[in-house]
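The following block contains the structure, expressed as structure tokens.
Up next, chain A:
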Amino acid sequence: MIDDQERNGKKEIMEEFTVIGKRISKVDAVDKATGRALYIQDLKLPGMLYGRILYSKYPHAHIIRVGTEKAKALPGVITVLTGEDIPPVRLGFYKDNPLLKAGKVRSYRDEVAAVAATDPEIAREAISLIDVTYEALPAIFDPEEALKPEAPLVHEEHKTNLLKMPWSLHYGDVEAAKLDAVFNVSERFSTTWVTHCCMGTSGAIADFDHSNNLTVYTNTQIPSLAQKDFQETLKILGVKDKRVRVIKPCIGGGFGSKLDTYAYEHMAILLAWYARRPVKILFEREEEFIATSPRQPTVTYISMGCDKEGRLLYRDMSMVLDNGAYTSWGATTPSVMMMPITSLYRVPNVRYSAKCVYTNNTYSQAMRGYGNPQATFAIESAIDMLAEAAGIDRVEFRRINSNQPGDVTPQGLRITSCGLPECIEAVSKDLEFGRSRENGVGVGLASLIHVGGGARIYKSDGCGTIIKMDDYGKVDVFTGASDMGQGSDTIIAQIVAEELGVQVDDVHVFHQDTDICPWDVGAHASRTTFVAGNSALGAAKKIRLRLLAMASKATGVDEDKLVLRDRAFFVEGKPVLPIAKLLRGSHFTPRGEMMMADNFYDPPNENMGKDFRGNMSATYSFGTHGVRVKVDEATGKVEILDYIAAHDVGRAINPLLLDGQVHGGVLMGVGYALTEQVIMENGRNMNPDFRDYKVLTAMDAIHSKAVVIETIDDQGPFGAKGIGEPGCVPTAPAIANAIYDAIGVRIKDLPITPEKVLAAIKKKNGTVSCGIDAFTQKEQACE
Partner candidate 1 sequence: MRLPPFAYDRPRDLYEALELLNSYGKDCKVLAGGTDLLVRMKQGLVAPTHLVSLKALSELAEIKETGDGLQIGAAVKLSDILAYQPVQDHWPGLFEAVKAIGAPSIQHFSGTIGGNLCQDNRCQFYDQSKFFRAARQTCNKAGGSTCFAWKGGSDKCHSACQSDSAPILIAMDAKVVIKSKNETRTMPLEELYSSVGERPLTLADNEMLTEILVPAPTPGAGTAFEKLAYRSSIDYAMVSAGAFVQTEGGRTTRVRLVIGAVARGPLSIATVEKTLKNRPAGDQQAINEVAIDAMNTAAAFIANNMTQPVEYRTKMVSVIAKRALTRAAERAISQKGFLEAK
Partner candidate 2 sequence: MNKQPLEISINGDCYSLAVEPNRTLLELLREDLDLTGAKEGCGEGVCGGCTVLMDGKPVRSCLTLALEASGTHITTVEGLAQKGELDPLQQSFIEHGAVQCGFCTSGMLMAAKGLALNNPHAGNKEIRNAISGHICRCTGYTKIIEAVEAVVDRSLEKR
């Protein structure tokens, strides 16, 4: 493994890197810029059928009858399935979600029937020909209401709408701390549904061979776990001991949306099974909006207190989460929320409980940050309130409470590298906190902690890599990682290229196919750079050692005198042997050897114990966002003037891609803060299109400044930590805090729409003055 000497030497040799730390273009960018990259949209198999799903017309109803006669009679229709026709395939974390509903629907999104036809238009028509008779049931849409005894039950067999989930912890003594605290705040915050809006809609193709081995082409972030899910579906179909192969085409964005397997994937499998033909299900945009899972909405109650020096004494939070009609991984977001709740800033006494509640709404799922944005919105808003109550400058207050290297938090998270103080510093300096400002302009900041060294959600947090080299010194890396646009292929290529002394162009990273690529638990928790990076680095080191040994034998020079760089071995600065030549020699020789190595890396992190204690990540990422806003007090509209995002990333392996993650995360966060919401009216998605779901446009783009704080983490590959999710975590509270700073109103419910701001202003001071001079300058603000 990595020897300590080399690790310790890292900081010193940093300048000598040839590819690490360079702004290298994404390895897949040219294909994407020329239209060559193939997405699920672009794939077609011979004889392929097109599947389509019929969804419920009611949020909650008995299914009396599903009439499929007309659909079946339509020429071109090959298979029609209803809940009565199929074995009980069940999805989700609790397996409470039947693939096709029989007897009862529990949300508008419920799948009632599915068809496969020779043409997408025929499939569409067939769906319209299915007659379903429903008997409407009373429905429940508010999670707090759903907890009341008289509420209709979403799953009768559970006797309650409250999920039996153990989300409750108490470290230290919060009640005692409350007595000690000098300043206290207590507030309710809420967030609503937002959705991923991946530009490439969801889709899958399922294909059985004649021995019933299954290949699924799908957009997934979890190929190995998807393989397992599909295997289970096969088992229920009575198909045992068959291979399941998952092939990922180019993925048009993930953001957590592909962290589970979904009805459309399993439906494609069933349709393919019954039709005995490949079946593709591809969502249209409207379907993408209504039938994929959004971010979990939350209601949060938070109390926090500090002593008179401003040191946090306790944090007491409880949440109600709208689980929707079924339980997916979204219901486990409290496990991640625990991280900021217990460990964002030093806070000795923490109490937290969360209730996940069934409703007849759509069910939620993982989305970038996995609960962290919701929790951080409440925490960081309340920090500002507490600082104000204590009469301490907001920046100072955060400095006082900042996490520091070497801390062990109440939950048992071991903080190793920690650049939070530097992040706070960078933001406060850049935005010049404390200086007087013009009317309606304010600044705000908020910080984050996130897992940066994997996250042990499952028993394993591992990732495998296989590396082989060819006659020409070219390197093939087979990784368990999943690149869905974030650039993991490029990062892995850089890590391997650096270690093997070759160029990034020499390295081809292959991640698309479970038949070829090693096992991995998926692209989640910002773990890929850290875990897959370390895995690749370990494999590259094995190759490197063998290359050195061989080269030493070939040249007669001692291994420690050989330097591997620029595709060759150097002795005292002079090239003596090209790698390619060495490799050819090793192949074209009697009893030659092949250059190949594998490595499985499982980070030294821990599963959470019974009381949720445990160091879930090998290291943690920190960051602080600062924002300057201008509020149009007549309209309530918020304009972002400046934005700075400072992140402790360990090491920036590729600053170009790192910037991309931050800029993208920030704009997604701004949307979360200001414009985005799935508008649900009694369980029905009212804005299932880009026109009314306000994903921000280029006109709204913010030129955010990404500040990189490098803390060179001991465990990270070349010192790097994860950065995929953090960009969108503290955005909403930073903006909410800036709005408060600008106009003295605090919005506690996301998104912060102009209506909410204006209503709050009106509530605050009754009337609004609309200076005729002020608004003439900045008409753009309103647009």
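Simple rule for what comes next: contacts are C-beta pairs under 8 Å (C-beta built on N, C-alpha and C of every residue); 3 or more make two chains touch, one makes a residue touch a chain; residues count from 1.
For anyone wondering why these and not others, all candidates are chains of the complex that A comes from, given by their letters.
On a predicted model such as this, the values are computed, not experimentally measured, just so you know.
J.: Which candidate touches chain A in this complex: 1 or 2?
T.: In this complex, the candidate that touches chain A is number 2.
J.: Flag every residue of chain A that touches candidate 2 in the complex, lowest number first.
T.: Touch residues, chain A against candidate 2: 44-48, 75-76, 78, 118, 208, 210, 212, 273, 276.
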